[in-house]
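Chains shown are a subset, placed as in the full complex.
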Amino acid sequence: MPDHIYKTTELVGTSGESIEGAVENALARARKTVRNMRWLEVREIRGHIEEGALTQWQVVLKIGFTLED
Amino acid sequence: MPDHIYKTTELVGTSGESIEGAVENALARARKTVRNMRWLEVREIRGHIEEGALTQWQVVLKIGFTLED
Amino acid sequence: MPDHIYKTTELVGTSGESIEGAVENALARARKTVRNMRWLEVREIRGHIEEGALTQWQVVLKIGFTLED
Amino acid sequence: MPDHIYKTTELVGTSGESIEGAVENALARARKTVRNMRWLEVREIRGHIEEGALTQWQVVLKIGFTLED
């Protein structure tokens, strides 16, 4: 296993559909600028409520990626 | 942004289907008596097991709502 | 309520589909060797990323089961 | 298992005798106004000291009860 160095960054993904969808939306945005993403960790799951119903999942996640040399 | 005061309350929603369903069931019950709900935070995700299979998701959540003056 | 003694064990379930699927996969494996499972608690939700997309949910969970006398 | 919704409330019970006594005193008070209590969780154990001796146990506990439909 090569001795890579990794960096982590924290994002909040959102979705009107599901917790998984919020995570995937965050990844879709991140891959525009971050290469070599390797893993993620869910840190918090929150939701926005309007008129008594959940209208948006908000998932705080940490993403780890390999730093190029 | 008006200087509202918010109150939080902790519920446990349950569902045989999914984590999201357990949250939505909790909200459906809460909106019978609580007005002006604004956000929620998932605190714990648990499950009930019968005959070796998960039969019920149990999601502990905190709901925040605006206190009327 | 009888005074049973319970034991807990920690597993990591994985799934390419969903968080719930990862939990169910862990239970499916556990019930081959563990009897009398009663509850579970989700401890961590992680994901494996390849080519900028999540390819596997990894859910760390604690399972509680009744110890037979 | 029916898909009930539960609510939790946090109390602090006190007793000059024991930790268990402080919990039972909190339950005795709670059952005057709360129906359908199901479980409790001890969150903190504290004590009041006078003249170098513990004179009161103070136990912070969360009580869960079924919300009626």
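The first chain written gets the first letter, and so on, giving A, B, C and D; residue counts start at 1 in each chain.
Quick note on the criterion: a contact is a pair of C-beta atoms (placed from the backbone, for glycine too) under 8 Å apart; a residue touches a chain by one contact, two chains touch by 3 or more.
On a predicted model such as this, the values are computed, not experimentally measured, just so you know.
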item	value
Subunit number of the complete homomer, 4 shown here	12
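The rule we apply is simple: only the chains that are shown with their structure count from here on.
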item	value
Selected pair, out of B-D or B-C, that shares over half of its residue contact pairs with A-C	B-C
Computed distance of Cα centres, chain D from chain A, in Å	38
Computed distance of Cα centres, chain D from chain B, in Å	22
Chain A-chain B separation of Cα centroids, rounded to whole Å	22
Shared interface positions of chain D, touching two or more other chains	none
In the complex with chain B, residue positions of chain C that touch it	19-20, 23-24, 27, 30-31, 37-42, 63
Touch list for chain B against partner chain D, complex	9-16, 25-26, 29-30, 48, 50, 55-56, 60
Residues on chain B engaged by chain C in the complex (per definition of touch)	18-19, 44-49, 52-54, 57
